[in-house]
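Rather than the whole complex, this shows some of its chains in their spots.
Think of it as A and B in the order they're written, each chain with its own count starting at 1.
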Amino acid sequence: MLARLFARTVDVHAHCDLPCGVYDPAQARIEAESVKAIIAKVADSDDPDFRTRAVLIKEQRSELVKHHLWVLWTDYFKPPHFEKYPQLHTLFNEATKLAGASGTKGTMDADAADQLLAKIAEISEIFWETKKA
Amino acid sequence: MLARLFARTVDVHAHCDLPCGVYDPAQARIEAESVKAIIAKVADSDDPDFRTRAVLIKEQRSELVKHHLWVLWTDYFKPPHFEKYPQLHTLFNEATKLAGASGTKGTMDADAADQLLAKIAEISEIFWETKKA
């Protein structure tokens, strides 16, 4: 919790590709938190139109998770990072899969969102280490 | 600085309009920080193609600032807030104008970005007060 306190005070992601030099895994995490919130709201509702809207919006937020993660993987992380953290590619590949059809897009199961948030937390931990390095 | 430390640990904005219930002025601030970073990079470059890309990307980030602020103003803030903080409407109107053609879209002047960031900071202060209330 304390790590998060300090983590979220600094640079945040803005996907410029100018490049802007401004990145933060919080962007991906935020969208994943939205997905988690959507799933929770659906569990509490029996209105079919609300469920339709939830499916639509969950699809959009999940896609944003994928995008934010892909941008970090391509625009922020460099070859020296991938050498130092050999698990990084797999971590990103698994995380983006968890935000897709076989993950939060394709289910209303809260567990999918939790798995996705866990992966993002792993990525965030490495990200902040590289920032301090 | 300490306020920001604690401020940025909680809810973050995800523009769902489901509603998700997840908001944070940080999203607008982040985009404004990107705009500021773009302006700084342009000041250091004399490459015309780079300047073109910067104008294009600054236009996009500025539009995102406007959008994040509008969403807070419409989706997060409620009538009781506007009663308690009668300056809120004007604050949002001025901030969104500062991210438009007469503000950061229309200039490469760092001062425009600083004015925008100052307005967003004012909004953020009120936002976090309402969160604690």
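The working rule: a contact is a pair of C-beta atoms (placed from the backbone, for glycine too) under 8 Å apart; a residue touches a chain by one contact, two chains touch by 3 or more.
Predicted model, so just to flag it, every value in this text is computed and none were measured.
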Complete-assembly copy number [criterion: all chains share one sequence; 2 shown]: 6
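To be clear about the criterion, only the chains that are shown with their structure count from here on.
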Distance from the mean Cα position of chain B to that of chain A, given in whole angstrom: 22
Of all residues in chain A, those that touch chain B in their complex: 1, 4-6, 8-9, 12-14, 16-18, 20-22, 24, 26, 30-31, 33-34, 37-38, 41, 53-54, 57, 61
